Structure formats: structure tokens, C-alpha cells
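I'd like to ask you about the structure that follows.
Heads up, one of the protein chains got dropped from this complex, but the rest are sitting where they should.
Up next is chain A:
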Amino acid sequence: MVTAQRFRQRKLSVKQSLPILRESDVDQSLDDDAARHIPRIETGVEKGEETEHHLQAVISAAQAGGTAAHIYIPTPEAVASSLQYEALYPRHFRQPATYIRFSSTVEDCVGSPYCMDEEDEAFLRELNAKKPQEEQCTEDQFEVVMSAFERVSEIRQPFASVDPNTPILSLDELEGGFDDTVDDASRPFAADIYPHWKDRRRDRENHSLMSSLKFERNADTDDGDPYVCFRRREVRQVRKTRGRDAQATERLFTFRRQYETSRYLCHLVVQFQRAKADQLAQDELIFRQRRALLEAKRSLGIKEGDMELLINQVKAPRPEAGVQRARVAGQQPSLPAAVRPMESDVIMYEDQKAKRADSIRTFVNEHKQRHQVWNEGYVDDTWRPITPPLESAALDDPEFVSLFNRILPTPPTSAEGSDS
């Protein structure tokens, strides 16, 4: 009986409501070993570390009662730095009223990626000592050139770091790879800086000059090397099916449609802005001509009517009519029915009949007249072929030509079933 009870007690339901009691409400004499028999849930800390001295000290202090505040796990200290924070981090930040939205990358925000070190600084000082004041190379220009050197050799010799026999690129080759990140002011210094770059590059066995992380190189040593990090995850091969093809087509289609829509929107915006520019030009013209007129008036000694020349005559809107109408419309339903004169309410059958006959008569007469007007000057031209109007005339906007048509792109041919 006792064992049966114990087994029952062990079951703890997470769905059932459990009464909440204070410690004083619970009979302490009752052995609560049933509770103890619920196996401990893992702490989640690695087994080997669970027993660590400091962790255990804090845990046991916490279990002893709420005085754990002063016991903590000691960690190596962070101390104040002696660097000039204000100089390194200027006060440039203005918090916008709305939440920040931002998508530029680090590369977008750091300018030329090469940062010169003490060795470069010494070289640059020496270089500038030989040059007249106005031809000095600034640190920024130096870095622009160095970055360009690094970038070009990275593109031309991606495996330079793997194969130590790769020759260092010549100046001509490097300059051939310069793009528009190298501004005209920096270009002339390339020849001056090249020997320095080449020396440094040779010292580092043609490795990149900026310290870089170690990425996988598909070498056998990669796997155990703790410095190799951020490996790619292999792409999972997706099975090619008709359904997926159709899906891809549909998606391309949607993209195209969205692209066209946004393109059209852009076009409309351009049109709008052009119209605005036109209008501004017109306004300016008007203003100038008015000035000319004014001059003319002055020279002729006419003094009145100046105001009209300065101010654009805008027809004032007539709000009264609208307001009045609104008032009338508002009042009518509020009029109590009993106050209305009785006579006006009575509709006589004769009147209605006469009205109807009248309207029919006028309608017939009208149509008779119109028919005569239609046939006026009638010439029979039916033997001539009917030509469609010119296409350009039909398009309401010759500037915008839609590239969109509902012809589906040919779906890519399914892969030959090598796996089937």
C-alpha cells in the first residue's frame, strides 16, 4: 500500500493546477521525499564544469537563502583605458526621432580598407620630406593607393597566400586594375609607394598586408586548426521537379511584374518632376516679363496697377454657394412635417399626365432635329478602305514603353536524369 502511494505521488502533472502554499502551511513533518524523487532536470551546464568551485559556491549560497548577492563568480577585470576616447570617437551622433533603419555594411562605412601602421608612417614621412609642400602625399591618399594595390593583387592572384612562388605584381599590372575608388589626386603617388608596398609584401611572403582571419582552404590541416573559422555550410542539393520549375517560373513572373510596376512608378515620378520644372520655368518667365513691363511702365510714368503685376491673380474660390447649399440640405430634413403647407403636398393626377405628355413631345422633337443635323453634309465614303489610326497616336504616352508581356520565359530543360 505504501509503495503504491509513493508511485502515485511521483507523477507530477504539468497541466494540472497545483495549489500554492506558504511554507508555514505545509506540514513539515511529512516526508517530502516524493518531491525529491522527481529526477533533477539538467542544469544545462557542461558536466565537467558543473562542479567548478565558484559556481558551486554561488549555487549553495543561493539555496541557503537570499544572501547570495555578495557572492559571485570572479572574472578577469576590465579597466579604464588610457586612450583619448574623445579624440577617437567624436560626438557625431544625433538620435533620430524615429527608430533607426540601416542597411549599409561595414565595408560601406570604413572608407579605404587599408589602415597604415607605424612602418608606413615612417615611410610616408621620408617620402614627403623629399617633396615640395604642394606635392605632399596625405595619409588618406597613401591608404587609397595601398588599398588599391591590395585589392588588385587579391583579384589577380587569389591564391598568392597558398603558393609562395607567385610573383609579386608589377606596377603596370597594378595600375591596370585601378578603378574609380582611386581618385586622380592619389594616382600620381602609386609609383612612389609601389617599392614600399613590394618590400612589405615580400616580407610577408606575398600575403595580404592587413591581418586577416584564416578561412578554409580545403587543405587537410583545416579541420583541426582552431584558427580556421566561419566555414561555409555545404549547400543542400535540391531535387529538381516539375513543381519546382513551375514555382520558379511563377516567382520570376511575379518579380517581373513587380519590377515593371515600380519602373512605371519611377517613370511617373520623373514626369511629375519634369512638369514641375516646366511650371517653375514658366513662372520665372512670367515674373521676368512682368518686371520688364513694370520697367516699361516706369519709363512711361504710369503708376497705377502695380499690385496686379506683382501678385498672381488667383480666382478666389466661392465657398458661400457650397456652404449655403450645405445648410439648406442640412435644414430640410430637420423641418417638422406638420409645419409644411398642405397644398404643396397634394399631387394632382392631371398635372402629372400633362407633364409626361410634354416630356415625350420634347424628346421626339429633339431627336428629329438631331437626326437632321447628323445627316447634314453627308457624303458616302464607303468605298474607301478603313485604315487604322497611327500607333504612336494611340499610345497616350510615347515616352514609356512597357517591357512587360505575358509571354512566359522558356522553362529551363530538366536535368537529364543521371540519378534516376
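Heads up, the rule we're going with is that a contact is a pair of C-beta atoms (placed from the backbone, for glycine too) under 8 Å apart; a residue touches a chain by one contact, two chains touch by 3 or more; residues count from 1.
Definition applied: contacts and distances are computed from a predicted model.
Asker: According to its UniProt record, what is the protein name of the omitted chain, chosen from "GINS subunit domain-containing protein", "Glycine cleavage system H protein", "Histone acetyltransferase ESA1" or "Gpi16 subunit GPI transamidase component"?
Answerer: "Histone acetyltransferase ESA1"
Asker: Among A:R217, A:R231 or A:H371, which one touches the chain that has been omitted from the display?
Answerer: Hidden-chain contact among the options goes to A:R231.
Asker: Tell me where the left-out chain touches chain A, residue by residue.
Answerer: 5-6, 8-27, 30, 32-49, 51-55, 58-59, 62-66, 72-81, 83, 85, 88-93, 95, 99-107, 109-112, 115-118, 120-121, 139-140, 143, 211-214, 221, 224-236
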